[in-house]
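Quick notes on the structure that follows.
Only one protein chain is missing from this complex, and each of the others stays in its spot.
To keep things simple, chains are lettered A, B and C as they appear, and every chain counts its residues starting from 1.
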Amino acid sequence: MEIKVDLFSDTGTRPSQDMRRFMAEAEVGDEQLGEDPSVNRLCRMAAEMMGKDEAIYLPSGLMANQISYAVHTNPGDEIIMDRTAHPIHYEAGAVAVISGASIKALAGEGGIFSAADLKAAIRGYDYHSPQTKVVSIEQTTNLGGGRIWPLERIAEIAKIAAANDLKMHMDGARMLNAAIAAGVAPLDYGQYFDSIWLDLSKGLGAPVGSVLAGSAEFIEKARFWKQRLGGAMRQAGIIAAGGIFALEHNVSRLKEDHEHAKMLAKTIDDQPGLEIDPDTVETNIVLFSVKDNKTELFADELLKQGIRVSRLNGKLRAVTHLDVGRDDIRFAVKNIEKIANQIFPE
Amino acid sequence: MEIKVDLFSDTGTRPSQDMRRFMAEAEVGDEQLGEDPSVNRLCRMAAEMMGKDEAIYLPSGLMANQISYAVHTNPGDEIIMDRTAHPIHYEAGAVAVISGASIKALAGEGGIFSAADLKAAIRGYDYHSPQTKVVSIEQTTNLGGGRIWPLERIAEIAKIAAANDLKMHMDGARMLNAAIAAGVAPLDYGQYFDSIWLDLSKGLGAPVGSVLAGSAEFIEKARFWKQRLGGAMRQAGIIAAGGIFALEHNVSRLKEDHEHAKMLAKTIDDQPGLEIDPDTVETNIVLFSVKDNKTELFADELLKQGIRVSRLNGKLRAVTHLDVGRDDIRFAVKNIEKIANQIFPE
Amino acid sequence: MEIKVDLFSDTGTRPSQDMRRFMAEAEVGDEQLGEDPSVNRLCRMAAEMMGKDEAIYLPSGLMANQISYAVHTNPGDEIIMDRTAHPIHYEAGAVAVISGASIKALAGEGGIFSAADLKAAIRGYDYHSPQTKVVSIEQTTNLGGGRIWPLERIAEIAKIAAANDLKMHMDGARMLNAAIAAGVAPLDYGQYFDSIWLDLSKGLGAPVGSVLAGSAEFIEKARFWKQRLGGAMRQAGIIAAGGIFALEHNVSRLKEDHEHAKMLAKTIDDQPGLEIDPDTVETNIVLFSVKDNKTELFADELLKQGIRVSRLNGKLRAVTHLDVGRDDIRFAVKNIEKIANQIFPE
Partner (left out) sequence: MEIKVDLFSDTGTRPSQDMRRFMAEAEVGDEQLGEDPSVNRLCRMAAEMMGKDEAIYLPSGLMANQISYAVHTNPGDEIIMDRTAHPIHYEAGAVAVISGASIKALAGEGGIFSAADLKAAIRGYDYHSPQTKVVSIEQTTNLGGGRIWPLERIAEIAKIAAANDLKMHMDGARMLNAAIAAGVAPLDYGQYFDSIWLDLSKGLGAPVGSVLAGSAEFIEKARFWKQRLGGAMRQAGIIAAGGIFALEHNVSRLKEDHEHAKMLAKTIDDQPGLEIDPDTVETNIVLFSVKDNKTELFADELLKQGIRVSRLNGKLRAVTHLDVGRDDIRFAVKNIEKIANQIFPE
């Protein structure tokens, strides 16, 4: 089956010809020794963008999360995050292995919990229990459906964190989607966090990597963990250049992905047998349900037309991104309509 | 304030004169080398009682949990237990530190989850996520209010565990309370578990220790972890003798503690301003609520009369045990009635 | 084979009738909640003895080492100790498991390294390597043959540690043997260490336990680790009382054990086929060699006479202690002479 429109994930975006050319010409050096000029430039760009002293280049976003938790905690501490958060489901249990920390999972809505939820979850100082040390927020919420943590909510959370001496961490896998959709500068998010990172390989279209930013002191400790986990590379400027190119060319266009997601959501909302609350589609992720146990069938029929979506906890997920254009979306819309009406004739 | 009736916890039970005498005469040897006759005898008793090949003596129940998890898991694995379970709240984050394992907390009732809950929580084989390896059950449920896991429920859980290649662990901190109250032999519980332990220092009245039982292979691995965690002692026969005495003299009398708990529950149920479902009081733990934000006041008034209870997540908890006799319970009943009627005049 | 004189280890000492009586009468309470009066009294005694703010009672010396390392390090740090030190050989790899720390083993003499050795082993600040954080000293050196770390050597070591921001830890499994033999007060050792513990179950004759002392801040952190590792007990006053009795009655008598060791050493030195440097026998441990691959034979012949020694890295080790009296030593001396002359007729 040839895939014509791949809505499986924005992790599949491929570097464009221009990006490839830019990468091929990158100045490089020994990244592990801090001597790679392209890596250094990317880190300065990212640090400025998020309003932090410094940044560090890493092979993955997962490593950015793990390093941050390792720096912010001691073994035995606890990290608060939503029950849908990435480290709980997709990081192979790394938090316990690497940091020796526990996770307290909150039952937010769409991946977003309230300040009151946070407050209730913070443990008292007592040697019987783990000690709460970090609040971790995923922007946007992947399993939560691409929802945006509003700046005001973040501010409330940060206030409680400060009062309880907790570190604030943002898993910014799709933070730039939130920034573009909400019209909030990354800098404005950054002010509330002790550690914050952005992913280069999702909607931005770079092939590899994330950039983790924080205070000079935080980044200094992060360097030990980067080395320890095997994230120190050599002439990584080649791939870092992809990140530079992405930050320079592919950020503002994320709004097209969001428009595309809304087009899909509207279509889905209009069909018989499909269920979605279109107001919850805030960025590039479209989570919807199919009635009458037809989820499997619906996904299979889409795939027969060359449209790939993913299955997630009994729902379907379509993710828009750089490699899906307006025509692709029109093609998807047409087929969703057709298939829905075939399966659920009115 | 002199405490006349201490319902704070059954961990406070003290060795009787007879138990002390028995302990003082214990034969001892180097426990770490397996040469302590009293420890060896206690372990044989406990292994037989729970129907297992062998058992190992440990300074605490917490260590019994941690050793079991360490043997049953590899770093990165996940353990399923109820959200009220002891390791989540009272073991200082040890699971992550010692085993590098994560905990998946289920939302059971009174600390008891269903087979369906378990089934839904088991993760598929996928290198993105932690791998589910252990189901852990706390008998009775402490934070759940001393509820008993029924044997049939355990059998259902064990069936799903077997089908998914999960190890079964029982935190038997108050397993003998369950056994006595439910009329189930420890042996009958034991058949379903790969590791199971009983605590000697709670209702049984011994000063220190727990005994962890399992297959010969399990216990052999447990010995490494006992050494590694600092649980290997020397002439521990002195305290193990307390355990022998307790198993020989203090098991069947647990039914008195349960009667006492029911007396308290009935009294509480009859008072204005106090709330309890007396049917949930199955063993020696009595969890109840006080209306109108008078929880603090009610506990303080009890304490003024020499009756100590504990506070737990906004409720009050009274625990009956060896050192609380029938007269003590009558005294508590009388005072609960008096204070409730003072605070909540009808 | 009945064992008449057990020189296997001083860990085998048994509580005397007087100690047992004292223990049986101990006041007790919930140790985990800090409410056991006997445990509290023992801790105050030990803290004063070693000149520290506070102390904490633990089920084993191994746990005292592990808690100290866990408090003093972060994962990835390095601890310097002699290659003969207990944690390298007898703690089941616990340092890596519990603290995530590495050990740098120095090649001292008799378990004692020099200040220059230490200085050369401290690593520079560099994210490629583990960071040196702790110097750990075993007083006396068990595998090193019961040698005493002289106070001046400790002072030199401490000076270098201070200059390099390293914590000082004493594994005091036989520290009181050193104190008695060298005529140095535990207080004088204590001044150089951030953490220091003494064992109650070896030469002192108590059945179980060790006491770890340090600053109030250190002990506060240690409490979390005690809980986490399963060292928090209940009515532990029963066994703590053995420790109180031991500190009150069994310290000064350690000099007899040292005399006995010297008697054995002298005898061994005088025999054909046996090799020892009697000047290295400073406390209660006697390490000696048997020529011509007769080690096994010599130990077997001793055992046939009811005298048990242990084998250690190709040598034999005899340890004197509380349960070995003057007559026992005379018996051993006589038999060593007889057997040596049988095996190595001149």
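Following the convention adopted for this analysis, a contact is a pair of C-beta atoms (placed from the backbone, for glycine too) under 8 Å apart; a residue touches a chain by one contact, two chains touch by 3 or more.
Nothing here was measured: the structure is a model prediction, and the numbers come from that model.
Colleague: Touch as defined at the start, partner being the missing chain; which of A:Ala94, A:Leu118, A:Ile219 or A:Ile244 qualifies?
Modeller: Candidates A:Ala94, A:Leu118, A:Ile219 or A:Ile244; residue touching the omitted chain: A:Ala94.
Colleague: Among the options B:Val5, B:Met49 or B:Ala70, which residue touches the chain absent from this view?
Modeller: B:Ala70
Colleague: Which candidate, A:Ile122, A:Leu229, A:Val290 or A:Ile307, sits in contact with the chain we can't see?
Modeller: Here the residue in touch with the unshown chain is A:Leu229.
Colleague: For chain A, enumerate the residues touching the unshown chain of the complex.
Modeller: The missing chain touches chain A at positions 9, 11-15, 20-21, 23-25, 28-30, 32-33, 35, 58-60, 62-64, 66-67, 91-94, 97-98, 201, 207-209, 224-225, 227-239, 242.
Colleague: What residue numbers in chain C mark contact with the hidden partner chain?
Modeller: Within chain C, the residues touching the omitted chain are 75-78, 88-97, 99-103, 105, 127-131.
Colleague: Tell me where the left-out chain touches chain B, residue by residue.
Modeller: 70, 74-76, 99-100, 127-128, 131, 223-228
Heads up, the rule we're going with is that only the chains that are shown with their structure count from here on.
Colleague: What chain pair shows the greatest number of contacts?
Modeller: B-C
Colleague: Report the chain ID whose CA centroid sits closest to the centroid of the full protein CA set.
Modeller: Chain closest to the assembly's C-alpha mean: B.
Colleague: Once you find the CA centre of chain A and the CA centre of chain B, what distance in Å lies between them?
Modeller: From the centre of chain A to the centre of chain B is 42 Å.
Colleague: Any idea how many Å lie between the Cα centroids of chain A and chain C?
Modeller: 53
Colleague: Can you give the whole-Å distance between the Cα centres of chain B and chain C?
Modeller: Spacing between the chain centres: roughly 35 Å.
Colleague: Residues of chain C touching 2+ other chains?
Modeller: Residues 224-225, 227-228.
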